[in-house]
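My questions will all concern the structure given below.
For this view, one protein chain was removed and the others were kept in their places.
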Amino acid sequence: MDSHKSIQNLSIPELDVDAVRKDFPILQTTIHDKPLIYLDNAASSQKPEFVIKTINNYYSYEHSNVHRGIHHLSQQATQQYEQAREKVANFIGANHSHEIIWTRGTTEAINLVAYSWGQNNLKQGDVIIISTCEHHSNIVPWQLICELTGATLRHLPLDSHDKSFNLNKLAEMLTPNTRMIALTHMSNVLGTITDLSKVVELARHNGSLVLADGAQSVPHIPVNVAELGIDFLAFSGHKMLGPTGIGCLYGREELLEDMPPYQGGGDMIETVTMSQSTWNQLPYKFEAGTPNIAGAIGLGAAVDYLEHLGMESVRAHSHKLNSYAISALSEIDQISIYGPRNPSVRGGVFSFNHADIHPHDLGQVLDSKGVAIRAGHHCAQPLMAELGVGSTARASFYIYNTQSEIDELCAAIKSAGEFFSK
Amino acid sequence: MDSHKSIQNLSIPELDVDAVRKDFPILQTTIHDKPLIYLDNAASSQKPEFVIKTINNYYSYEHSNVHRGIHHLSQQATQQYEQAREKVANFIGANHSHEIIWTRGTTEAINLVAYSWGQNNLKQGDVIIISTCEHHSNIVPWQLICELTGATLRHLPLDSHDKSFNLNKLAEMLTPNTRMIALTHMSNVLGTITDLSKVVELARHNGSLVLADGAQSVPHIPVNVAELGIDFLAFSGHKMLGPTGIGCLYGREELLEDMPPYQGGGDMIETVTMSQSTWNQLPYKFEAGTPNIAGAIGLGAAVDYLEHLGMESVRAHSHKLNSYAISALSEIDQISIYGPRNPSVRGGVFSFNHADIHPHDLGQVLDSKGVAIRAGHHCAQPLMAELGVGSTARASFYIYNTQSEIDELCAAIKSAGEFFSK
Amino acid sequence: MLDELYKEIILDHYKSPRNRGKASKVDFHAHGVNPLCGDDIELTLTVDRDIIEEVKFDGHGCSISQASASILTETLVGLTLDQAHTKIEHVKSLFKGNDIVTEDLGDIEALQGVRKFPVRIKCATLAWNALQLSLQNSATGQSTAYSDE
Partner (left out) sequence: MLDELYKEIILDHYKSPRNRGKASKVDFHAHGVNPLCGDDIELTLTVDRDIIEEVKFDGHGCSISQASASILTETLVGLTLDQAHTKIEHVKSLFKGNDIVTEDLGDIEALQGVRKFPVRIKCATLAWNALQLSLQNSATGQSTAYSDE
């Protein structure tokens, strides 16, 4: 598979990382007088000038509320806002732009499905399956709706050896009562990529729906909902070069049509009387109140930027960095990496622990050298329990990261090792 | 009352409107080759350079995810983000900054209360009171929760004469079963300002809570939740010079403490296991997932800007424009204004109709002259029904509007009248 | 620019609407609302052996929606139901700017100005959409008002 990948890569243009880096103002800055080495991309990515300028321009010259206005600014804002929706729909291969619902981010998108779909479709005896390596965003909403409806939440254990999803195990768990399988498409701790097509195949057999948490996958690998055959996809703008406060729920038209609204208010209604209301059509039924207009337009610009680079190239760059990181980190004796070693089945998220240094201390020492990593439970406490740790250190890469930054990371880890053994 | 106001005004510094206008890049632009006259502020305000630059700067040099990071950027972002919360808390006179919950806007804030508070506190026989002149955001969420819990939604009719709230009528409606009175603080159609202290007084007698929809009031008049004694206040950043996608719910600490979470996910939890979760403390319990960080920081900057002008001065400017608008619009025979004529009991929102021109046509003609107004039902269909119209035209003012712009508005209306009678 | 939207013909139909009222014998009834604008249009048709004998409209709304309804009444009278179907489809796509004009369209041509004013397209199509839905419904035996938002 690996050699197949590299042959395939021949035809994919390589990212011009130097050029990319110039597009990101923050990468020109220093932290504690050291050049910033930003390796916290799984938490949130940085923003290119192009996205920042789009937002700036919008607020400076084009802002107005959308949808209801007859005046020029309002029409123009509406048009840009809806174009952004089309861009996102294209980007993930949705059939219709009204299958894209704007949300605050992945978390709200999953809450929307859990609540709106769950309220109408779940009852005692029904089962929702999630895995042990989900982000809290893909655990807690299901706990809440199960409590409300009496449905049962089951979790797919990870393969005890390499902590990947065990699809045979999933097949065994499925029953006609399984209503939803909600899995991360790429783990924000282990980096593992889920074979969603296989999951969908299994689910179809049992009449279950599939929701994919795309928070980590959509920014980093080509994702096509139609090809994958999934029913729902949730992701966040801020992890894919876009602004904060905007994200998307993709849902298949028929499913969204059947779901009751989530929040009530302006824009999501057709008619309101004091005694009752009727709902607007998709996507507006799920978008109550003034939306994050600048956020949506900014995310549209981020999609433009990513498409300009090409998602195949983005993935190829990640693949290259991953291979390099695995060997480089493996050379440090005290470091143990969690997650798969094969760069073809993982994204650029590396969680690890140092035998002698607590992740918090490691993060602190690295920060003093300008290297930004994350330390903690990464909103994945059940996975931490499974791994038998309280927390991990995590370095995560994106389009602007380089092999020499990985060298710096490793050098900083080594020097932290010396500091704590001095 | 009016003369008292003008005496009081002597000590309030007047807005330097010319200077203010220079702060707004969009006001330097033209629409259809005419200078933009932006009178759609009740829908959304424009943004000063100061706010735009704050956002620009944040994304260019300071962005990172908040709360969980040990590295410099994350700490800095967290600090700015929490400072913004403190600014907002101060701005509205909250006792604690953790009484400020970030939401997408007014709509989400009201949905949060209706769902989270309502779920725990409402049952068959309980009554929620709203008024006939509410925005859909303060109607639909209550309809949804009443349907879920079996509580009853009653509406306070407007005074048949001047369409103000009839507080005697409210007193009559209250019973020990009244759990919540949810009223707009300033109508987005009529401009009427609600005497919330009186409402609170009545509510206290009956043990009811009071929620104020501050979408129109917080941007335009000094609002102090402690002085008013209200329990909840909802408002939107985008109507008060801030970014889109951010708003606030203020809630009294004891009430928020007792409420279950709204959305589930990262940040809002303390511990998660596969079988159950425990909730984080205020305000984080209600803030699941990565928040709109740039939005919050941008709103903080908007609050700085408004405080720099002084909310008393903002109100005085509005008072002046309102007086002027009432006389100027009254001079046009075909125009009928809805809402009170006394500038002291109203904000700068003017809904009106033209005897010979449909609001849409009026909006269209005005747009061709660079004058941006709104035409439609303003998300207040029950009020439209009460007024006996399908829609109205609406001009709404803010700190950068001038008397000469009102002159232009009137001239444009007159010329539209000629166009349609030609 | 404004003149393209508000052509003389449109203003004339708005000020002196043709066929306002209710058909003498109601074989088809169509109701269209645009809750956003508050536009509300009722169409009533008398049909004799598949031929539209009379079309009337009532209701209120902006100049574009009213003029368009007025023009509709003049356009469809005398057509068979099948011809009316085809006509409605054609007119709708003209408003949206999808079709090129090859025939003489009479007053409908004046309505094409809405193409440049995207938010007003809904105003122009309201009556046409409502009637289309009514004709479809009567084929399937349903009865719902057309609502545009």
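Going in written order, the chains are labelled A, B and C, and every chain counts its residues from 1.
Here is the rule we go by: a residue touches a chain if its C-beta (ideal position, glycine included) is under 8 Å from a C-beta of that chain, and two chains touch if they have at least 3 such contacts.
This is a predicted model, so every value here is computed, not measured.
A.B. asks: Determine which of the presented chains are touched by the chain that is not presented, and list them.
C.D. replies: When the entire complex is considered, the left-out chain reaches A, B.
A.B. asks: Please identify which residue in B:L15, B:L39, B:I55 or B:I70 touches the non-displayed chain.
C.D. replies: Of these options, the touching residue for the absent chain is B:I70.
A.B. asks: Any idea which of A:V349, A:V365 or A:C410 touches the chain not displayed?
C.D. replies: Missing-chain contact among the listed residues: A:V365.
A.B. asks: In the full complex, which residues of subunit A touch the absent chain?
C.D. replies: Residues of subunit A in contact with the hidden chain: 32, 358-361, 364-365, 368, 375-377, 381, 384, 389-391, 419-420, 422.
A.B. asks: Which parts of subunit B are in contact with the chain that was left out?
C.D. replies: So the residues of subunit B touching the unseen chain are 68-70, 75, 79, 270-271, 280-281, 284.
Note that in this section only the chains that are shown with their structure count from here on.
A.B. asks: Which chain lies the greatest distance away from subunit A when centres are computed from Cα atoms alone?
C.D. replies: Checked the centroid distances; the maximum from subunit A is C.
A.B. asks: Suppose each chain is reduced to the average of its Cα coordinates; what separation in Å results between subunit A and subunit B?
C.D. replies: Here the centre of subunit B sits 32 Å away from the centre of subunit A.
A.B. asks: Just give me the whole-number Å value for how far the CA centre of subunit A lies from that of subunit C.
C.D. replies: 47
A.B. asks: Among all residues of subunit A, which ones touch two or more of the remaining chains?
C.D. replies: Touching at least two other chains: 68-70, 271.
A.B. asks: Which subunit C residues reach two or more other chains?
C.D. replies: 35-36, 120
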